[in-house]
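One protein chain omitted, others in place.
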Amino acid sequence: MDVGILSYGIWIPRHRIATEEIARVWGKDGASMAAGLGVKSKSVPTVDEDVVTMSVEAAEMALRRCHFDRADVGAIYVGSESHPYAVKPSATIVAEAIGATPDLTAADFEFACKAGTAAIQTCMGLVKAEMIKGGFAIGSDTSQGAPGDALEYSASAGAAAFLISSGPDIIARIDHTLSFTTDTPDFWRREGQRYPSHGGRFTGVPAYFKHVVTCGEKMMEAQGTSAEDYDQVVVHQPNGKFPLKAAKSLGFPREQVETGLLTPRIGNTYSGAVPLGLAAILDKAGPGDRVLVVSYGSGAGSDAFDITVTDAIADYHREGDDLVETRIAFNKFIDYATYAKYRGKILMGGGE
Amino acid sequence: MAGVRFWREFDTRYRMLATRCSQCGLVYFPPRTVCRKCRRRSVGKMEKVPLPPQGTVLSYTVVHQGLKGFDAQVPYVMAIIEFEGGVTVLGQVVDCDPEDVAIGMEVKPVFRRVREEGEAGVIHYGYKFAPPCFPVCVDESLASPE
Partner (left out) sequence: MREVAIVGAAMTKFGELWDRSLRDIGLESGMLVLMDAGMETEDVEALFLGNMSAGRFIQQEHIGALIADHAGLADRGIPATRVEAGGATGSLALRQAYLTVASGAHDVVMVGGAEKMTDVSDRDAEETMSFAADQEWEVFFGATLASLYAMMARRHMHDHGTTPEQLAHVAVKNHAHGSGNPKAQCRNKLTVERVLGAGRVAEPLGVLDCSPISDGGAAVVLTTLERAKEITDEPVIIRGSAQASDTLALHDRWSITSQRATRLAVQGALSQAGKELADMDLMEVNDGFTIAEIIALEDLGLAEPGQGGRLAEEGVTALGGDMPVNTSGGLKARGNPPGATGIAQIVEIYDQLKGRAEGRQVADARVGLAHNVGGTGATVAVHILEVA
């Protein structure tokens, strides 16, 4: 049985802050920060946006673009490291908001930046086992970096939802998935801590690159493929540089990476990053296009997917408001003070 | 426990389900169990229906002295939205600048955080309204790909 993506939807908040604006506040050289990170600007959620609201918008868009009965949504998994509640699932709110309750299973996933792709794998399993007709795998984050920390320049917000199902209407077939997982303390946030901590340069070679590259290699080995067999590749993108380098190690030239590389313009959307990159690729893909996907979650692990776009994509609604590019272009740049207000970085008085 | 009073209305607050009088066809949002026109004849004959996907601004205001809990959003736009068929709904208009809002502007519902009961309390989600998204680039060089 072919399992794959029946539909997808995305959400990127309207506001942006420029890397140079953040650097200005912390006394850094903005131009070199932007060049060093490969990030010019990042998306900023307003005070009324969070993982749940973005997930709902993304899932709604997915449902709007296909013929799938909401009551047939058998699973909703919301992958995020910034769920609005520590205890109380985001997934139930999403389920209620899109009208999928009550006959479904729902849970929140957390695995740093790869919780969204872990959700895709789970949905695949349920669909393949014929336990559900279709399920939502959502990657959504409003990630925060500590003020002045390197992470603050990239940690951003966005979401993508994939409706995983089977049958002739799927727009992309997922031919294979595999994962590569170890215990690697490169990035973490302890319970009750507001901002995450990280291992600095340790996050590079032994963490990100080892997992992404090994997982990608294992996938191509399993499938008997090489870079030339794929039209596009999307790998996790904590900044604008790492993904280009990792893809290059896997044999992919820059041209095959760029369509799905959104971080330079909207920052690292964490659990939303690879899902949004894949969405950007699907926005432009044609029948028969093959895509290699490799996510990365600190802690650490990678999920790889070998995806082939089907003929059904020809009739799939891909224009206007629904496109990743439209939402990226729909933006308003704000200053650091406004950003700090929106992100709750200003200590508010409790009195009158 | 104020969350409970909104929990029982999730159909309305999350999905904007309205009711329609099967006697006269008038649509109500928030839902009513009795039609204002047909009154007793409508009892038990109100059916749940979705609202049209978009509406227009009937009137609006830019709020500078807002309620508690809305400080970070000031100035914020409140509007009455008119849907096809005459249903009117009050809500906040987001994802645009106050000066861009005008009577007659087209908007669609978006799902947002509306309120929260302090830092430890329940978060109330619900509908707001936003203009259809269209490209607005303040700084072309920042918004375009490398």
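A and B label the chains in the order they appear, each numbered from 1.
In the analysis below, contacts are C-beta pairs under 8 Å (C-beta built on N, C-alpha and C of every residue); 3 or more make two chains touch, one makes a residue touch a chain.
All values derive from a computational prediction rather than experimental measurement.
Although one chain is not drawn, the whole complex shows that of B:Y14, B:F70 or B:F111 it is B:F70 that touches it.
Chain B residues in contact with the hidden partner, per the touch definition given at the top, are 5, 9, 30, 58-68, 70, 73, 76, 78-80, 88-92, 98, 103, 114-115, 124, 126, 128.
Note that only the chains that are shown with their structure count from here on.
Across the complex, chain B is touched by residues 14, 16, 18, 40-41, 46-50, 52-53, 56-57, 60, 84-85, 93, 96-97, 99, 240, 258, 264-265, 320-321, 326-333, 341-342, 348 of chain A. Chain contact summary for the complex, chain B toward chain A: residues 10, 14-15, 71-73, 94-95, 97, 110-114, 123, 125, 128, 132-139, 142-143, 145-146.
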